[in-house]
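Only one protein chain is missing from this complex, and each of the others stays in its spot.
A, B and C are the chain letters, set down in written order, and residue numbers restart from 1 in every chain.
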Amino acid sequence: MERMTDMDRTLTPRPLAGAWRALRRRPDAVIAAVVLVLFTTMALAPRLFTRTSPRSCDIREARVDPQWAGGAHPLGTDSLGCDVLATLVHGVRPSLLLAVVVVGVALVVGVTLGLLAGYYLGWVDYLVSRTVEVFLVIPLLLAALLILSLFQGVDLGGGTFDVILLPAIVLILFSWMPYARYVRASVLETKNLDYVTAARSLGASDLRIMVRHVLPNAVGPVTAILPTSVAGIISWEAVLSFLGIGVRPPATSWGIQIEQGSEWVTGGAPHILLAPLVCLVATVLALVVLGDALRDALDPRLAR
Amino acid sequence: MTRYIARRLLQGAGTLLLVMFVLHLLTTVAIQLNGNPAQAFFGDKVATPAQVAAVEERFGLDDPCFDQPGNPCLGPFAERLGQYARGDLGTNLRGREVADIVGAAAPNTLRLFCVVVVTWLALGMVLGSVAARWRGSAGDHGIRLTSVLIDAFPVFVLLIVYRYVVAVPLNRWSKETFGEDSWPPYWFRPSFDPAHPWATVLVPGILLGLAGSAAFIRLVRASQLESYAGEHVRTARSKGLSEPRVVVHHVVRNSSVPVVTAVGLTFAEALGGAVITEGLMNIYGMGGVLWEAVRNDDVGLVLGIVTLLTTVTVLVMIAVDIAYALLDPRIRLGTDD
Amino acid sequence: MAQITSRITATAGVAAVALTLAACSPSDVEGATDGPVTVETWISQDMETLFPGDAGSYDNISVLDVVYDGLVRYDPETTEPYNYVAESIEPGAENLVWTITIKPGLTFQNGEPVDAEAFARAWNYTADGDNGLYSNYFFSIIEGYDDMQPETGDDGEIVAPGAVDELAGLEVVDDLTLRVTLNKPFAGFATVLGYTGFFPVAQECLDDVEACATEPIGNGPFQVTEWTQSQELTAEKWADYPLDETPDYDAIHWTEYATGETSSWADFQAGQLDLSFPPTAEVEAARNDPELSQRYVERPGSALTYLGFSLYDDGPWQNVEFRKAISMAIDREGIISSLGSGSATPADSWVVPGGVPGGEAGTCEWCTYDPDAAEEALRRAGGWPEGEKLQISLGDDAAEVEYFTAIGNSIETVLGIPYELNIDPDYFSTRAAQGYDGMFRNNWFPDYPLNENYLSFYASGEPGAGHFGWYSKAFEDKLDEAAQAPTLDESIDLYQEAEGILAEEFPTIPFRWSFSATYYSERLDNVVLNPFSGAPMLRAVEVTDA
């Protein structure tokens, strides 16, 4: 077995190196990468970008217009007199964390269930398909409210992870189904290919066949929708905030900012909405561009 | 085929029952943990136990199981199922017939969804086809970026901006241009008018449809690209068919199947958007009613509405599956794959 | 390509045809010329009933106000009650037994007489706890109320229905005379009688309460003709209305909104509504519009939003100095001018000043923003425990969340006490069950214009009881004394003294008073706001064009 791992190690760098070379040839991908690195840095070390605390707010300084570089409030203040830039920078962490956690967990759950359903068919498939159907049928908002009311008595604390926990649970519950469906469909296609038959005739265990043979070749369509999924989650968080069931104030997130800003968009302070919206759009575009570039770079058919 | 439909209907009934049970459990646990929904009846006045009890009794919440966390409350569930079976959807917390509420709210939501679906299909088919036809062109890139932007842009921002920035001036302008009695002022009314439901639901529906169209654009594009790469298109081209003919007969037609399927699947999802649209444009519809019902712990109303919605969604899904099976006989003959 | 284009063109063509066809028939669009003169206004969507004894929200009160007439009505200027359906209301000795005589010849809209019996049947029905009506608690001041309430076991479950169906203290002396015996003396009883819970109901209404809740049989100037619940409500003038307070126009049409005034404003701007007020973000623009600002009325409202503490629990807030520190750390002016421009004013009293008899501004000594004094008070109180967060609990309402975030920010900035908002959809019941720890929001909307109405619910009866867990014997004694005062004026003065005790012991922090303002359309005139609900007085409105 050790020998095998040696072999694996010598193998991996090659396609990645190739992908990196291909990536560098695309300036849009480079810009996208820069944007993402910027926001990731913001999430990790917000103090690098602003010294103002998002919670020291002077209500008498509410809705100040952007003063740009040099001013006390480069991006102005919101309706509570809080610095928009500070709120924005401190809102990156919950927003991105939420998106990553939701997409990550939903992906694992969806892929696992889709794999099992497509591989075993029969009652497993029946069970998974019915579950998918049930979740497709229950309206997300209804479940969101019910879950919220279930958890409202629980003190979740104020840590970054705690404030996103409820929206995360809700969004995970209702975003795994497409992954399951996609994976199931491509597993159905993959599992009858000869190399799977070959592995089976060798007597390989189901687990080994699924993990080594079926899954790596069946996740393609899923990886293609990941960037958009992340985008969708960030935007959904804003919708949940708008309905009052997202990240809870006073914790901030882009969703909350967009929700609060939308109120003032016609009241002479559009910057409160525009600042987080521009960041959201930039992140999403960056993810999509980067996702596209990565896919092109990794796809052997296109590398030809 | 009849057998296939029957089997699918039976499956749908199973799903329906499952959904109802899951929701029943969730609401029951919510009541058990959070205390009595009858309290909500009294708003910010503190009700006496006697008042609460009177309300509880009126609306069937007096079963002791609602006070025992962990009790699945199968009794009230069975009772409710029996009620539904007799065609009685029960009443809400304040004694209004759920059937009446739904009767008033459902048509508006259906109108909204009609406009939404037409918008989805129109935008999806047109933009998706264009993007697929000229894959890799500037137009394709533009359309794909637009679709991502649409995805990232929360619906409510779109609606708020429309309502406060666009609708009022447009409404005034159309009144001056076309006269008070013409249709355009109705299209641009900042909120719904029950007397002219279709005219006033048009723009909100288009906006909501626009917000959800991104997925459709991508779907149409992807499935048409697959068609373009498919054998039958190559064959058709090699037979010397004109390009438009190939596009319309072989590409567009073949790629419409997944699109139709997607319409069925996004039905429940669209309800989320409906809550917001209905709230902002003051449309009395299922989304808004459901939203309020859940916020008020109005168990009877929530379950009644969700049961109806589920039934409709399941029926739509079944209809889509059947359409699919009609188009593709492999599905109904084969096992489940 | 040609075909695809033609297909698109065809689709567009079909759409165009459909639209043109539709445009051909703007159908039943209102003729606008000869129809009834209608005032277009709005209420919020959650109105469920128009049964007087069950109406408790701003909205059904404002509808019932034109559909029913009460024994008394309130003067728009002074808010003092004057007899309307009542000919006279006489307090007996010690304000305990009240004799009410009713004007002769009045009828309901269905022809039934409005007599003593009409009031007695309404009050008995509402006072009967078995019916579980909203206004039930109003009748607790009348003798025999307790016997009408169902018996409850230890766990709050009903074990037996109320023993009797009629209030012992209510006596129909003759057709037009009603004698009411109270539990204990209450000088303000006549004031209470204008409230919706005390409106009369017809026998036909009681025979089918459910029908009556949606198609009320009133005795007021307007008759509900059509109510599509949650969408719209129309009331037309009752031709046979015998009394004089009735306007000249023909009908009122209420549009119901899911989100209240924020959604009504756009419709007002588009000319669909005659009355509305803008959402906060639009207030400034409206105020700066020279044309709009001509059609504007405002008046201080009477609803108080204030903060309570969990005095039933241990905590720094047990120290009155701590409560003062918090109060002085809240920048009421700043917060309200930013978030509630035109819909609220800073509060510095517990009874609305100028809104009800006995209300006076400035009774709260520590309700002014003073960061230095606040810090000083906090030091006196012994500071805030390190590492703890101050919980501020409130209901699930976006506008309030914004207000309380600002309050929290203000406290945190001035006193350095970190806070945490606890947004609870079941806030009312949790609060009633003393379920909060720290600070929580409270709101009081008066039922009738008397300072007593703002004070009596502080009487918890024993230490640790009530919403706040606050008890003061001196305060409760003063309330009792006031209730027994020989005249209403004396009684009002004594209630003011009770407010003074409240101000001294400082159990709660007044934050803001509601402020009512309305813009109206060009066709309206004489728009006056109800002195304590803040709603436009529809009976007074005049329609100028026709």
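Basically, a contact is a pair of C-beta atoms (placed from the backbone, for glycine too) under 8 Å apart; a residue touches a chain by one contact, two chains touch by 3 or more.
Criterion: contacts and distances are computed from a predicted model.
Student: I notice the complex is incomplete. Of the names "ATP-binding cassette domain-containing protein", "Sulfite reductase, dissimilatory-type alpha subunit", "Alkylation response protein AidB-like acyl-CoA dehydrogenase" or "NADH-quinone oxidoreductase subunit M", which is the UniProt protein name for the chain that's not shown?
Tutor: Going by UniProt, the chain not displayed is called "ATP-binding cassette domain-containing protein".
Student: Given the contact definition stated above, which residue among B:R3, B:R86 or B:K239 touches the chain not shown here?
Tutor: With B:R3, B:R86 or B:K239 as choices, the missing chain is touched by B:R3.
Student: One chain isn't shown here. Among A:A45, A:L193 or A:V278, which residue touches it?
Tutor: A:L193
Student: Residue by residue, what part of chain A touches the chain that was omitted?
Tutor: Touching the chain left out of view, chain A contributes residues 1, 3-4, 7-8, 10-11, 193-195, 197-205, 208, 212-213, 216-217, 300.
One rule holds for everything that comes next: only the chains that are shown with their structure count from here on.
Student: Touching both chain A and chain B: give me those chains, sorted by label.
Tutor: Of all the chains present, those in contact with both chain A and chain B are C.
Student: Please work out which of A-C and B-C is bridged by more C-beta pairs in contact, and write that pair.
Tutor: B-C
Student: Among all chains, which one's averaged Cα position is nearest the averaged Cα position of every protein chain shown?
Tutor: B
Student: When the centre of a chain is set as the mean of its C-alpha atoms, what distance in Å lies between chain A and chain B?
Tutor: Once rounded, the distance between the two centres reads 24 Å.
Student: Using the average of all C-alpha atoms in each chain as its centre, how far is it in Å between chain A and chain C?
Tutor: 45
Student: Need the CA-centroid distance for the pair chain B / chain C, whole Å please.
Tutor: 36
Student: Residues of chain B that touch two or more other chains: which are they?
Tutor: In chain B, 34, 164, 295, 297 touch at least two other chains.
Student: Considering chain C alone, which of its residues make contact with at least two other chains?
Tutor: Touching at least two other chains: 282, 396, 425-426.
Student: Could you pull out which chain B residues touch chain C in their complex?
Tutor: Residues 34-36, 39-55, 57-58, 94-96, 100-101, 104-105, 122, 126, 129, 133, 163-164, 167-168, 171-172, 175, 180-183, 186, 189-191, 193-196, 198-199, 243-245, 247-248, 278-282, 284, 288-289, 292, 295, 297.
Student: Note which residues of chain B are touching chain A in the complex, please.
Tutor: Residues in contact with chain A: 11, 14-15, 18-19, 22-23, 26-27, 29-30, 33-34, 144-145, 148-149, 151-157, 160-161, 164-165, 214, 218, 265, 268-269, 271-272, 275-276, 287, 290-291, 294-295, 297, 302, 306, 309-310, 313-314, 317, 335-337.
Student: Quick check: in the complex, which residue numbers of chain A touch chain B?
Tutor: Counting only chain A, the residues touching chain B are 118, 121, 125-126, 129-130, 133-134, 136-143, 145-147, 149-150, 152-153, 188, 228, 231-232, 234-235, 238-239, 242-243, 255, 258-259, 262-263, 265-266, 273, 277, 280-281, 284-285, 288.
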